[in-house]
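Only one protein chain is missing; all other protein chains are in place.
All chains are identified by letter, namely A and B, in their written order; residue positions are counted from 1 within each chain.
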Amino acid sequence: MNGWILAATVELGGAGAAALWGVTTGPPARRVIAQNLTTSAVCPALLLLAQGYGRPSYVDLALLLALLGPVGTLVFARLLSDDLAGDSPSAWALTWAAAALGAAVVVALCVAGDPGRATVKLLVIGALLIGGNLIASRALAGGFRGVAGG
Amino acid sequence: MNRLRLVLLTVGGAGLAALLVAACLRLPDFGGRRHPYGDRAVHASLSRHTANTIASVNFDQRAYDTLGEMSILFAAVLGCVVLLRQAGDERRARPEPAEVARPVRRYALLVLPVALLTGLYVIAHGQLSPGGGFQGGVVAATALHLLYLGADYRALERVRPLGVYETTDSLAVAAYLVLGTAGVLAGTAFLANTLLPYGTFNTLSSGGTVPLLNAAIGMEVASAAVVLLAHFLDQAVEIEETTGERTEGAHER
Partner (left out) sequence: MSDALTVVVLVLVAAAATAAVAQRDPARQALVLSFLGVLLAALFTVLQAPDVGLSQLAVGSALTPLLIMLSVRKVRRRGRSKEGPE
(Lines give C-alpha, C1' and ligand atoms only; values in the text may rest on other atoms or scores of the structure.)
Protein backbone atom coordinates (compact mmCIF):
# COMPACT_ATOMS: atom_id res chain seq x y z
CA MET A 1 0.00 0.00 0.00
CA ASN A 2 1.45 3.35 -0.95
CA GLY A 3 0.58 6.86 0.15
CA TRP A 4 -1.92 7.40 -2.67
CA ILE A 5 -3.97 4.35 -1.75
CA LEU A 6 -3.78 5.29 1.94
CA ALA A 7 -5.11 8.74 1.05
CA ALA A 8 -7.88 7.16 -1.02
CA THR A 9 -8.80 4.86 1.88
CA VAL A 10 -9.03 7.72 4.36
CA GLU A 11 -10.91 9.94 1.90
CA LEU A 12 -13.34 7.23 0.84
CA GLY A 13 -13.94 6.03 4.37
CA GLY A 14 -14.50 9.47 5.88
CA ALA A 15 -16.45 11.18 3.13
CA GLY A 16 -18.30 7.98 2.20
CA ALA A 17 -19.52 7.44 5.76
CA ALA A 18 -20.55 11.09 6.07
CA ALA A 19 -22.41 10.98 2.76
CA LEU A 20 -24.11 7.71 3.72
CA TRP A 21 -25.27 9.26 6.98
CA GLY A 22 -26.55 12.33 5.16
CA VAL A 23 -28.31 10.47 2.39
CA THR A 24 -30.20 8.08 4.67
CA THR A 25 -31.42 10.45 7.39
CA GLY A 26 -33.20 13.75 7.68
CA PRO A 27 -35.49 15.71 5.37
CA PRO A 28 -35.28 15.41 1.53
CA ALA A 29 -33.31 18.67 1.29
CA ARG A 30 -30.48 17.18 3.32
CA ARG A 31 -30.53 13.92 1.40
CA VAL A 32 -30.14 15.52 -2.02
CA ILE A 33 -27.21 17.60 -0.75
CA ALA A 34 -25.53 14.44 0.51
CA GLN A 35 -26.25 12.75 -2.84
CA ASN A 36 -24.59 15.66 -4.62
CA LEU A 37 -21.55 15.54 -2.34
CA THR A 38 -21.13 11.82 -3.08
CA THR A 39 -19.69 12.72 -6.48
CA SER A 40 -17.18 15.13 -4.98
CA ALA A 41 -16.27 12.54 -2.35
CA VAL A 42 -15.76 9.48 -4.55
CA CYS A 43 -14.31 11.11 -7.70
CA PRO A 44 -11.05 12.28 -6.01
CA ALA A 45 -10.76 8.84 -4.43
CA LEU A 46 -10.98 7.23 -7.88
CA LEU A 47 -8.24 9.57 -9.13
CA LEU A 48 -6.05 8.70 -6.14
CA LEU A 49 -6.65 4.99 -6.75
CA ALA A 50 -5.65 5.29 -10.42
CA GLN A 51 -2.41 6.93 -9.30
CA GLY A 52 -1.86 4.48 -6.46
CA TYR A 53 -2.32 1.41 -8.67
CA GLY A 54 -0.17 3.00 -11.38
CA ARG A 55 -2.92 2.52 -13.97
CA PRO A 56 -3.57 5.70 -15.97
CA SER A 57 -6.52 4.11 -17.75
CA TYR A 58 -8.46 3.96 -14.46
CA VAL A 59 -8.74 7.74 -14.72
CA ASP A 60 -11.63 7.14 -17.16
CA LEU A 61 -13.81 6.15 -14.21
CA ALA A 62 -13.21 9.49 -12.54
CA LEU A 63 -13.93 11.24 -15.85
CA LEU A 64 -17.28 9.46 -16.19
CA LEU A 65 -18.21 10.16 -12.57
CA ALA A 66 -17.28 13.84 -12.88
CA LEU A 67 -19.50 14.03 -15.99
CA LEU A 68 -22.49 11.95 -14.91
CA GLY A 69 -22.57 12.53 -11.14
CA PRO A 70 -23.84 16.11 -11.44
CA VAL A 71 -26.30 14.94 -14.12
CA GLY A 72 -27.72 12.50 -11.58
CA THR A 73 -28.10 15.33 -9.07
CA LEU A 74 -29.84 17.45 -11.72
CA VAL A 75 -32.31 14.57 -12.18
CA PHE A 76 -33.21 14.70 -8.48
CA ALA A 77 -33.22 18.50 -8.40
CA ARG A 78 -35.64 18.61 -11.31
CA LEU A 79 -37.98 15.75 -10.48
CA LEU A 80 -38.06 16.45 -6.74
CA SER A 81 -38.45 20.21 -7.20
CA ASP A 82 -41.93 20.07 -5.63
CA ASP A 83 -40.58 18.43 -2.46
CA LEU A 84 -37.62 20.78 -2.28
CA ALA A 85 -39.60 23.96 -2.91
CA GLY A 86 -40.30 24.52 0.81
CA ASP A 87 -36.76 24.61 2.12
CA SER A 88 -34.44 25.34 -0.75
CA PRO A 89 -31.50 23.19 0.24
CA SER A 90 -28.10 24.79 0.21
CA ALA A 91 -24.91 24.01 2.07
CA TRP A 92 -22.39 26.29 0.48
CA ALA A 93 -19.70 25.74 3.10
CA LEU A 94 -19.80 21.99 2.42
CA THR A 95 -19.97 22.55 -1.32
CA TRP A 96 -16.89 24.76 -1.36
CA ALA A 97 -15.07 22.35 0.96
CA ALA A 98 -15.82 19.51 -1.48
CA ALA A 99 -14.66 21.65 -4.39
CA ALA A 100 -11.43 22.46 -2.54
CA LEU A 101 -10.88 18.74 -1.89
CA GLY A 102 -11.29 17.95 -5.59
CA ALA A 103 -8.97 20.81 -6.56
CA ALA A 104 -6.33 19.73 -4.04
CA VAL A 105 -6.33 16.13 -5.31
CA VAL A 106 -6.17 17.20 -8.96
CA VAL A 107 -3.29 19.61 -8.27
CA ALA A 108 -1.39 16.97 -6.26
CA LEU A 109 -1.77 14.43 -9.08
CA CYS A 110 -0.74 17.00 -11.71
CA VAL A 111 2.40 17.78 -9.71
CA ALA A 112 3.19 14.10 -9.17
CA GLY A 113 2.83 13.14 -12.83
CA ASP A 114 4.80 14.25 -15.84
CA PRO A 115 3.28 17.15 -17.75
CA GLY A 116 1.54 15.98 -20.91
CA ARG A 117 -1.80 14.75 -22.14
CA ALA A 118 -2.49 13.06 -18.81
CA THR A 119 -2.21 16.43 -17.08
CA VAL A 120 -4.70 17.97 -19.49
CA LYS A 121 -7.11 15.10 -18.84
CA LEU A 122 -6.73 15.56 -15.09
CA LEU A 123 -7.43 19.29 -15.42
CA VAL A 124 -10.52 18.57 -17.53
CA ILE A 125 -11.77 16.14 -14.88
CA GLY A 126 -11.09 18.69 -12.17
CA ALA A 127 -12.96 21.41 -14.04
CA LEU A 128 -15.93 19.10 -14.74
CA LEU A 129 -15.99 17.92 -11.12
CA ILE A 130 -15.86 21.34 -9.51
CA GLY A 131 -18.09 23.04 -12.08
CA GLY A 132 -20.62 20.22 -11.93
CA ASN A 133 -20.62 20.25 -8.15
CA LEU A 134 -21.25 23.99 -7.97
CA ILE A 135 -23.93 23.93 -10.67
CA ALA A 136 -25.68 20.97 -9.08
CA SER A 137 -25.70 22.81 -5.74
CA ARG A 138 -27.13 25.84 -7.50
CA ALA A 139 -29.79 23.65 -9.13
CA LEU A 140 -30.75 22.20 -5.76
CA ALA A 141 -31.01 25.68 -4.27
CA GLY A 142 -33.96 26.61 -6.45
CA GLY A 143 -32.58 26.15 -9.94
CA PHE A 144 -35.77 24.46 -11.12
CA ARG A 145 -38.40 26.80 -9.70
CA GLY A 146 -40.35 27.03 -12.94
CA VAL A 147 -40.53 23.40 -14.01
CA ALA A 148 -43.66 22.21 -12.25
CA GLY A 149 -45.14 20.97 -15.52
CA GLY A 150 -42.30 19.07 -17.09
CA MET B 1 -46.06 -39.72 -20.74
CA ASN B 2 -45.82 -37.86 -17.43
CA ARG B 3 -43.67 -40.63 -16.01
CA LEU B 4 -41.35 -40.42 -18.96
CA ARG B 5 -40.98 -36.68 -18.47
CA LEU B 6 -40.23 -37.14 -14.80
CA VAL B 7 -37.60 -39.77 -15.58
CA LEU B 8 -36.05 -37.53 -18.21
CA LEU B 9 -35.97 -34.61 -15.79
CA THR B 10 -34.41 -36.74 -13.04
CA VAL B 11 -31.75 -38.14 -15.35
CA GLY B 12 -30.95 -34.72 -16.78
CA GLY B 13 -30.91 -33.06 -13.37
CA ALA B 14 -28.72 -35.76 -11.87
CA GLY B 15 -26.30 -35.50 -14.79
CA LEU B 16 -26.12 -31.72 -14.47
CA ALA B 17 -25.60 -31.96 -10.71
CA ALA B 18 -22.82 -34.51 -11.16
CA LEU B 19 -21.08 -32.32 -13.74
CA LEU B 20 -21.38 -29.22 -11.53
CA VAL B 21 -19.97 -31.06 -8.53
CA ALA B 22 -17.13 -32.40 -10.63
CA ALA B 23 -16.42 -28.90 -11.90
CA CYS B 24 -16.56 -27.41 -8.40
CA LEU B 25 -14.03 -29.91 -7.09
CA ARG B 26 -11.48 -28.81 -9.64
CA LEU B 27 -11.98 -25.07 -9.31
CA PRO B 28 -8.87 -23.04 -8.47
CA ASP B 29 -8.55 -21.93 -4.83
CA PHE B 30 -10.50 -18.90 -3.69
CA GLY B 31 -8.72 -15.57 -3.86
CA GLY B 32 -5.59 -16.74 -5.67
CA ARG B 33 -3.62 -14.29 -7.78
CA ARG B 34 -3.41 -16.60 -10.81
CA HIS B 35 -6.21 -18.34 -12.58
CA PRO B 36 -5.87 -20.84 -15.42
CA TYR B 37 -8.69 -19.24 -17.38
CA GLY B 38 -7.21 -15.78 -16.79
CA ASP B 39 -3.83 -16.87 -18.13
CA ARG B 40 -5.39 -18.36 -21.26
CA ALA B 41 -7.64 -15.34 -21.84
CA VAL B 42 -4.72 -12.92 -21.53
CA HIS B 43 -2.63 -15.05 -23.86
CA ALA B 44 -5.39 -15.22 -26.50
CA SER B 45 -6.05 -11.49 -26.14
CA LEU B 46 -2.39 -10.58 -26.61
CA SER B 47 -2.02 -12.91 -29.59
CA ARG B 48 -4.84 -10.99 -31.28
CA HIS B 49 -3.32 -7.59 -30.43
CA THR B 50 -6.16 -6.55 -28.10
CA ALA B 51 -4.74 -4.51 -25.22
CA ASN B 52 -7.87 -4.71 -23.06
CA THR B 53 -8.37 -8.38 -22.22
CA ILE B 54 -11.93 -7.74 -21.06
CA ALA B 55 -12.83 -6.40 -24.52
CA SER B 56 -11.18 -9.46 -26.06
CA VAL B 57 -13.25 -11.75 -23.84
CA ASN B 58 -16.48 -9.87 -24.51
CA PHE B 59 -16.18 -9.27 -28.23
CA ASP B 60 -13.85 -12.00 -29.45
CA GLN B 61 -13.46 -15.07 -27.26
CA ARG B 62 -17.02 -14.93 -25.98
CA ALA B 63 -18.66 -12.68 -28.54
CA TYR B 64 -21.52 -15.17 -28.64
CA ASP B 65 -22.39 -14.34 -25.00
CA THR B 66 -22.47 -10.65 -25.88
CA LEU B 67 -24.90 -11.46 -28.68
CA GLY B 68 -27.18 -12.97 -26.03
CA GLU B 69 -26.85 -9.96 -23.74
CA MET B 70 -27.57 -7.63 -26.63
CA SER B 71 -30.74 -9.53 -27.51
CA ILE B 72 -31.83 -9.38 -23.85
CA LEU B 73 -31.52 -5.59 -23.90
CA PHE B 74 -33.27 -5.41 -27.27
CA ALA B 75 -36.16 -7.59 -26.07
CA ALA B 76 -36.43 -5.70 -22.76
CA VAL B 77 -36.67 -2.34 -24.52
CA LEU B 78 -39.20 -3.80 -26.96
CA GLY B 79 -41.27 -5.01 -24.01
CA CYS B 80 -41.16 -1.57 -22.39
CA VAL B 81 -42.18 0.09 -25.65
CA VAL B 82 -45.22 -2.19 -25.87
CA LEU B 83 -46.18 -1.74 -22.20
CA LEU B 84 -45.72 2.04 -22.12
CA ARG B 85 -47.47 2.84 -25.38
CA GLN B 86 -50.28 5.38 -25.37
CA ALA B 87 -53.44 3.46 -24.54
CA GLY B 88 -56.92 4.19 -25.82
CA ASP B 89 -58.04 6.04 -22.68
CA GLU B 90 -54.96 8.24 -22.57
CA ARG B 91 -54.26 11.48 -24.31
CA ARG B 92 -51.21 13.61 -24.82
CA ALA B 93 -50.89 17.02 -23.22
CA ARG B 94 -48.31 19.35 -24.64
CA PRO B 95 -45.48 19.65 -22.12
CA GLU B 96 -45.22 23.12 -20.69
CA PRO B 97 -42.07 25.11 -21.32
CA ALA B 98 -39.90 25.13 -18.24
CA GLU B 99 -37.92 27.92 -16.65
CA VAL B 100 -34.53 26.74 -15.56
CA ALA B 101 -32.00 28.90 -13.74
CA ARG B 102 -29.54 30.28 -16.26
CA PRO B 103 -26.30 28.76 -14.89
CA VAL B 104 -27.92 25.32 -14.86
CA ARG B 105 -29.12 25.73 -18.45
CA ARG B 106 -25.70 26.90 -19.61
CA TYR B 107 -24.00 24.04 -17.80
CA ALA B 108 -26.29 21.50 -19.45
CA LEU B 109 -25.71 22.91 -22.93
CA LEU B 110 -21.96 23.06 -22.33
CA VAL B 111 -21.61 19.56 -20.90
CA LEU B 112 -23.86 17.92 -23.51
CA PRO B 113 -21.23 17.89 -26.30
CA VAL B 114 -18.49 16.97 -23.82
CA ALA B 115 -20.50 14.00 -22.58
CA LEU B 116 -21.38 12.95 -26.12
CA LEU B 117 -17.71 13.08 -27.07
CA THR B 118 -16.76 11.12 -23.94
CA GLY B 119 -19.28 8.45 -24.90
CA LEU B 120 -17.74 8.13 -28.35
CA TYR B 121 -14.26 8.08 -26.80
CA VAL B 122 -15.22 5.25 -24.45
CA ILE B 123 -16.71 3.26 -27.34
CA ALA B 124 -13.74 3.83 -29.65
CA HIS B 125 -11.13 2.95 -26.99
CA GLY B 126 -12.92 -0.18 -25.83
CA GLN B 127 -10.14 -2.44 -27.11
CA LEU B 128 -7.43 -0.36 -25.42
CA SER B 129 -8.67 0.79 -22.02
CA PRO B 130 -11.59 0.00 -19.71
CA GLY B 131 -14.88 0.76 -21.39
CA GLY B 132 -16.55 -0.28 -24.58
CA GLY B 133 -19.82 -0.21 -26.44
CA PHE B 134 -22.13 -0.62 -23.48
CA GLN B 135 -20.55 2.00 -21.23
CA GLY B 136 -20.02 4.53 -24.00
CA GLY B 137 -23.49 3.99 -25.40
CA VAL B 138 -25.13 4.68 -22.05
CA VAL B 139 -23.03 7.83 -21.58
CA ALA B 140 -23.97 9.12 -25.03
CA ALA B 141 -27.66 8.43 -24.41
CA THR B 142 -27.51 10.14 -21.01
CA ALA B 143 -25.82 13.14 -22.62
CA LEU B 144 -28.82 13.74 -24.89
CA HIS B 145 -31.11 13.92 -21.88
CA LEU B 146 -29.21 16.92 -20.55
CA LEU B 147 -31.50 18.78 -22.95
CA TYR B 148 -34.49 17.68 -20.88
CA LEU B 149 -32.76 18.49 -17.60
CA GLY B 150 -31.30 21.81 -18.71
CA ALA B 151 -34.21 23.05 -20.81
CA ASP B 152 -37.52 21.24 -21.23
CA TYR B 153 -38.99 18.16 -22.82
CA ARG B 154 -39.89 19.92 -26.05
CA ALA B 155 -36.23 20.83 -26.62
CA LEU B 156 -35.30 17.18 -26.27
CA GLU B 157 -38.11 16.06 -28.58
CA ARG B 158 -36.82 18.33 -31.32
CA VAL B 159 -33.44 16.55 -31.51
CA ARG B 160 -34.88 13.11 -30.95
CA PRO B 161 -36.81 11.74 -33.90
CA LEU B 162 -37.81 8.50 -32.20
CA GLY B 163 -38.21 6.53 -35.42
CA VAL B 164 -34.56 7.12 -36.31
CA TYR B 165 -33.41 5.74 -32.96
CA GLU B 166 -35.70 2.73 -33.21
CA THR B 167 -34.34 1.97 -36.69
CA THR B 168 -30.74 2.48 -35.53
CA ASP B 169 -31.35 0.07 -32.66
CA SER B 170 -32.49 -2.67 -35.04
CA LEU B 171 -29.77 -1.87 -37.59
CA ALA B 172 -27.07 -2.16 -34.90
CA VAL B 173 -28.38 -5.57 -33.85
CA ALA B 174 -28.39 -6.59 -37.52
CA ALA B 175 -24.83 -5.25 -37.95
CA TYR B 176 -23.62 -7.46 -35.10
CA LEU B 177 -25.27 -10.49 -36.68
CA VAL B 178 -23.88 -9.64 -40.11
CA LEU B 179 -20.37 -9.31 -38.69
CA GLY B 180 -20.83 -12.71 -37.08
CA THR B 181 -22.14 -14.31 -40.24
CA ALA B 182 -19.29 -12.80 -42.23
CA GLY B 183 -16.99 -15.06 -40.24
CA VAL B 184 -19.00 -18.08 -41.39
CA LEU B 185 -18.90 -16.92 -45.01
CA ALA B 186 -15.15 -16.36 -44.74
CA GLY B 187 -14.82 -20.04 -43.92
CA THR B 188 -14.23 -19.99 -40.15
CA ALA B 189 -16.93 -19.78 -37.49
CA PHE B 190 -19.75 -17.50 -36.35
CA LEU B 191 -18.28 -14.35 -34.73
CA ALA B 192 -14.72 -15.67 -35.11
CA ASN B 193 -12.18 -12.85 -35.11
CA THR B 194 -10.53 -13.81 -38.40
CA LEU B 195 -11.96 -11.25 -40.82
CA LEU B 196 -9.58 -8.36 -40.38
CA PRO B 197 -5.86 -8.00 -39.77
CA TYR B 198 -5.10 -7.64 -36.06
CA GLY B 199 -3.27 -4.33 -36.55
CA THR B 200 -0.59 -2.78 -34.36
CA PHE B 201 -0.88 -3.56 -30.65
CA ASN B 202 -2.27 -0.70 -28.52
CA THR B 203 -3.53 1.46 -31.39
CA LEU B 204 -7.11 2.40 -32.22
CA SER B 205 -7.29 0.03 -35.18
CA SER B 206 -6.03 -3.06 -33.34
CA GLY B 207 -7.93 -6.16 -32.34
CA GLY B 208 -9.49 -7.24 -35.63
CA THR B 209 -13.29 -7.14 -35.44
CA VAL B 210 -13.35 -6.09 -31.76
CA PRO B 211 -13.67 -2.33 -32.49
CA LEU B 212 -16.40 -2.98 -35.07
CA LEU B 213 -18.44 -5.15 -32.70
CA ASN B 214 -17.88 -2.51 -30.01
CA ALA B 215 -19.26 0.14 -32.33
CA ALA B 216 -22.32 -1.98 -33.12
CA ILE B 217 -22.99 -2.54 -29.42
CA GLY B 218 -22.46 1.16 -28.74
CA MET B 219 -25.04 2.13 -31.36
CA GLU B 220 -27.46 -0.49 -30.08
CA VAL B 221 -27.16 0.50 -26.41
CA ALA B 222 -27.29 4.24 -27.09
CA SER B 223 -30.42 4.05 -29.20
CA ALA B 224 -32.04 1.46 -26.91
CA ALA B 225 -31.48 3.74 -23.89
CA VAL B 226 -32.87 6.74 -25.79
CA VAL B 227 -35.97 4.79 -26.87
CA LEU B 228 -36.48 3.44 -23.34
CA LEU B 229 -36.16 6.87 -21.72
CA ALA B 230 -38.38 8.40 -24.40
CA HIS B 231 -41.26 6.16 -23.40
CA PHE B 232 -40.70 6.78 -19.70
CA LEU B 233 -40.58 10.55 -20.35
CA ASP B 234 -43.70 10.38 -22.52
CA GLN B 235 -45.57 8.67 -19.72
CA ALA B 236 -44.25 10.96 -17.00
CA VAL B 237 -44.57 14.27 -18.83
CA GLU B 238 -47.01 14.04 -21.72
CA ILE B 239 -49.48 11.18 -21.44
CA GLU B 240 -52.43 11.62 -19.15
CA GLU B 241 -55.39 9.45 -18.40
CA THR B 242 -58.73 10.78 -19.49
CA THR B 243 -61.29 9.84 -16.87
CA GLY B 244 -64.99 10.36 -17.27
CA GLU B 245 -65.55 13.06 -14.69
CA ARG B 246 -62.54 15.15 -15.56
CA THR B 247 -63.06 17.94 -18.03
CA GLU B 248 -60.85 18.12 -21.06
CA GLY B 249 -57.96 20.52 -20.68
CA ALA B 250 -58.23 20.94 -16.92
CA HIS B 251 -55.21 18.85 -16.17
CA GLU B 252 -53.77 19.52 -12.81
CA ARG B 253 -50.19 20.60 -12.28
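We adopt the following convention: a contact is a pair of C-beta atoms (placed from the backbone, for glycine too) under 8 Å apart; a residue touches a chain by one contact, two chains touch by 3 or more.
Keep in mind that this is a model prediction, so the values were computed, not measured.
Asker: Among A:Leu80, A:Cys110 or A:Val124, exactly one should touch the missing chain; which is it?
Answerer: In the full complex, the listed residue that touches the missing chain is A:Leu80.
Asker: Among B:Val100, B:Leu116 or B:Val138, single out the residue that touches the unshown chain.
Answerer: B:Val138
Asker: Which residue numbers on chain A touch the omitted chain?
Answerer: Output for chain A: 1, 5, 8-9, 12-13, 16-17, 19-20, 23-24, 28, 31-32, 34-35, 38-39, 42, 45-46, 49, 53, 55, 57-58, 60-61, 64-65, 68-69, 71-72, 75-76, 79-80, 83.
Asker: Mind pulling the chain B residues that touch the left-out chain?
Answerer: 52, 54-55, 122, 130-132, 134-136, 138-139, 141-142, 145, 225, 228-229, 232-233, 235-236, 240-241, 243, 245-247, 250-252
The rule we apply is simple: only the chains that are shown with their structure count from here on.
Asker: Express in whole angstrom the distance between the two chain centres, defined as the mean CA positions of chain A and chain B.
Answerer: Distance between chain centres, rounded to whole Å: 26 Å.
Asker: How about chain B: which of its residues touch chain A in the complex?
Answerer: 95-101, 103-104, 107-108, 111, 114-115, 118, 122, 128-131, 135, 139, 142, 145-146, 148-150, 152-153, 237, 253
Asker: Given the complex with chain B, which residues does chain A contribute to the contact?
Answerer: 57-58, 60-61, 63-64, 67-68, 70-71, 74-75, 78, 128, 131-132, 135, 138-139, 142-150
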